[in-house]
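Complex shown without one protein chain; remaining protein chains in place.
Moving on to subunit A:
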Amino acid sequence: MGLTSPSGRSLRAVSNSVLLVIAACFALPILWLLVASLDTSATLSLKLPESLSLKNFAEVMTPELAFVPLGNSLMLAGGCAIITVVVAVLAAYPLSRYRMRVNKPFLYGILFGTCLPITAMMVPVYSLFVSLNLIDSLGGTILFLAATSLPMAIWMMKNFMDSVPISLEEAAWMDGASMLTTLSRVVVPLMRPGIAVVFIFVFIGAWGNFFVPFVLLLSPDKQPAAVSIFAFFGQHGTVAYGRLAAFSLVYSVPVLALYVFVSRVLGGGSALAGAVKG
């Protein structure tokens, strides 16, 4: 770009100042989380803490407050991601490798599924879960979360699989390997990064989901961190802002780390753009 010209330089200066103002606006709410978690007398406003301490963290890291809910989150998100990835890999293989009559309607259905407003569905989903007797069941909730992330996962997985060259599979077919053997021995090892991207994006989505477990899980010992934080906010929200912020951070760190991993190491940041909120 012509940055040596005076107009180029002033354009750059204006751009930088506008960017810094926007950065400050976006930073303030996040900064509050960080500062309040270290301040034992935190309020709702960003302010300099009188003293920095890790006391808030020490107080929330108890089995009842943190470990059980985080364990439940891990079970929900991990279970959902494993089921989604396995089912999506299986489904993507025939869609990517064969020309079948079901491909087109199936892919349109998938695309349609990625657009469904899931929050709009929670009332009928609740009725369905009541009639299937699955309310308050971790397994049922995991399956529902998996079904909601499947459309985008299959779509991404098919695209990753399309870019795996077919020539290696041809050798396996010559040797008479079956479809499942070819898939598990040849294709899956070749698309490990793609599978990791899908796994992580499904995991992040399920880990952060609040509404689904909030509606479908009732007993506190089954609820994930998202719901238990909300309950904590309702019970102690008016006093214990520091602890609320500390617990929020503990709960957020895994997904922030996974996002950094997927965008820096796997280069899948832009693939996530079409996925996390889809």
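We adopt the following convention: contacts are C-beta pairs under 8 Å (C-beta built on N, C-alpha and C of every residue); 3 or more make two chains touch, one makes a residue touch a chain; residues count from 1.
The working rule: contacts and distances are computed from a predicted model.
Its UniProt record calls the unshown chain "Sugar ABC transporter permease", which is the correct pick from "Sugar ABC transporter permease", "PadR family transcriptional regulator", "Branched-chain amino acid transport" or "2-oxoisovalerate dehydrogenase subunit beta".
Interface note for the absent chain: among A:M61, A:I82 or A:I118, the touching residue is A:I118. In the full complex, subunit A contacts the hidden chain through residues 1-2, 11-12, 15-16, 18-20, 22-23, 25-30, 32-33, 36, 43-47, 83, 86-88, 90-91, 93-102, 104, 106-109, 111-113, 115-128, 143-144, 146-148, 150-151, 154-156, 158-167, 169-170, 173-174, 176-179, 182-183, 204, 207-211, 215, 226, 229-230, 233, 241, 244-245, 248-249, 251-252, 255-256, 259, 269-271, 273-278.
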